[in-house]
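For this view, one protein chain was removed and the others were kept in their places.
Read from first to last, the chains carry the letters A, B and C; within each, the first residue is number 1.
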Amino acid sequence: MRQRLTAPEITAFLNEVFPGSMERFRIEDVTPMHARVRMVFNEFQLRPGGTISGPSLMTLADTGMWVALLAMIGREPLSVTSHLAIDFLRKPEPRDVIGFATIHKIGRKLAVGDVLMYSEGEEAPCARASVTYAIPSVRLDPDVN
Amino acid sequence: MRQRLTAPEITAFLNEVFPGSMERFRIEDVTPMHARVRMVFNEFQLRPGGTISGPSLMTLADTGMWVALLAMIGREPLSVTSHLAIDFLRKPEPRDVIGFATIHKIGRKLAVGDVLMYSEGEEAPCARASVTYAIPSVRLDPDVN
Amino acid sequence: MRQRLTAPEITAFLNEVFPGSMERFRIEDVTPMHARVRMVFNEFQLRPGGTISGPSLMTLADTGMWVALLAMIGREPLSVTSHLAIDFLRKPEPRDVIGFATIHKIGRKLAVGDVLMYSEGEEAPCARASVTYAIPSVRLDPDVN
Partner (left out) sequence: MRQRLTAPEITAFLNEVFPGSMERFRIEDVTPMHARVRMVFNEFQLRPGGTISGPSLMTLADTGMWVALLAMIGREPLSVTSHLAIDFLRKPEPRDVIGFATIHKIGRKLAVGDVLMYSEGEEAPCARASVTYAIPSVRLDPDVN
């Protein structure tokens, strides 16, 4: 399976179909089945104790996997998250968090991948997530995208 | 294990230690190992398509489990979510979502439970979640709380 | 959605298509979206320490969900497990374990449910599991089954 979209093409597509969705995110790198996405720090992500909130990390995981998936299946806004599991490993520092997404499978119905998340400059991940996307049936026709 | 806090006591405690955290939530009912928590609809929870965002549902799951746990272990702000897994089952309508949390175990290290979430008035759940909380070691002394 | 198969019909079907698969299991009760399945104790399920092995409990979770699903979709051997998550809560005693499966959704692509497992006679569960089955596309035609 070859890559269909580059990082700038994905950013442009997401800004077009979901205006504002990429405000907090930077797509730093996309290669086949992989994406690196940065979540830019903002104070509203903080929870008591000065750490970044769980829902913010979940959003990064979801976005990272989605970017990696769009790179492979093309301009396709209809995929939806069907499952997301996250382990919170270490308190994330109040700064940017970088997510490394890896897709393990793109099937007819489902795409499955993992996202490792790191506070900028840290060697150990602050969280890991598994994400499953349901892919719209239209994709069964390989000429559609 | 007996219940230590009532719904109003939990609301008061959360407003005290995490001001603002319960703005969107109403604790509707608490019984031993169970809690029912309502997430009040607000437009900022919406995502494109008019459905309630995944991170909002995750926050409801996390809050529902936390409320059920506080009812049992008492005024204890230090428990932290270590794992959250959510299945998105049906598009949640743009209205209140009610979460029914059930705790399956409160051990020395971990508490494990499930949360079923329903758009108000619906019979089928829009999401289900499993949540694990890490419990601070101070609880090993049963006289602490 | 109405129930299509009774407990004896499911047992007969499974013995027919997967001979031996129900040797260790008894379908005790089936109602719409629910199944109760007993895993009969056998020494080969034990692991060091005298508890029932994790893979045995996973097999019970998988079987319980499958039975509940077959009751609803009918004689359909092709569904396959796509995801299984299990929390081990308490040491299961060396005796029968009973699984209570509840389906939360049967969609076109996926069926999602939970299974609570109890050592016979215990009030607290020894394990809980979430199970997702991928449903074959043939089911898109509602007249097939």
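Quick note on the criterion: a residue touches a chain if its C-beta (ideal position, glycine included) is under 8 Å from a C-beta of that chain, and two chains touch if they have at least 3 such contacts.
Just so it is clear, the model here is predicted, and its values are computed rather than measured.
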Just name the one of C:40, C:80 or C:124 that touches the chain not displayed here.
C:80
In the full complex, which of A:36, A:109 or A:128 touches the chain missing from this view?
A:128
Would you mind spotting which of B:39, B:85, B:106 or B:127 touches the chain that isn't drawn?
B:85
Considering the whole complex rather than only what is displayed, give the residues of chain B touching the chain that is not shown.
82-83, 85, 108-110, 132, 134, 137
List the residues of chain C that touch the chain left out of this view.
17-18, 21, 47-48, 54-56, 58-59, 62, 80-88
List the residues of chain A that touch the chain left out of this view.
85, 87, 89-90, 104-105, 107, 112, 114, 116, 124-125, 128, 130, 132
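The rule we apply is simple: only the chains that are shown with their structure count from here on.
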State the pair of chains with the top count of C-beta pairs in contact.
A-B
Looking at C-alpha means, what's the farthest chain from chain A?
C
Per the centroid of Cα atoms for each chain, what is the distance between chain A and chain C, given in Å?
33
Would you mind pulling out the distance in Å between where the CA atoms of chain B average out and where those of chain C do?
28
Rounded Å distance between chain A and chain B, as computed from the means of their C-alpha atoms:
25
Where in chain B do residues touch two or more of the other chains?
85, 87
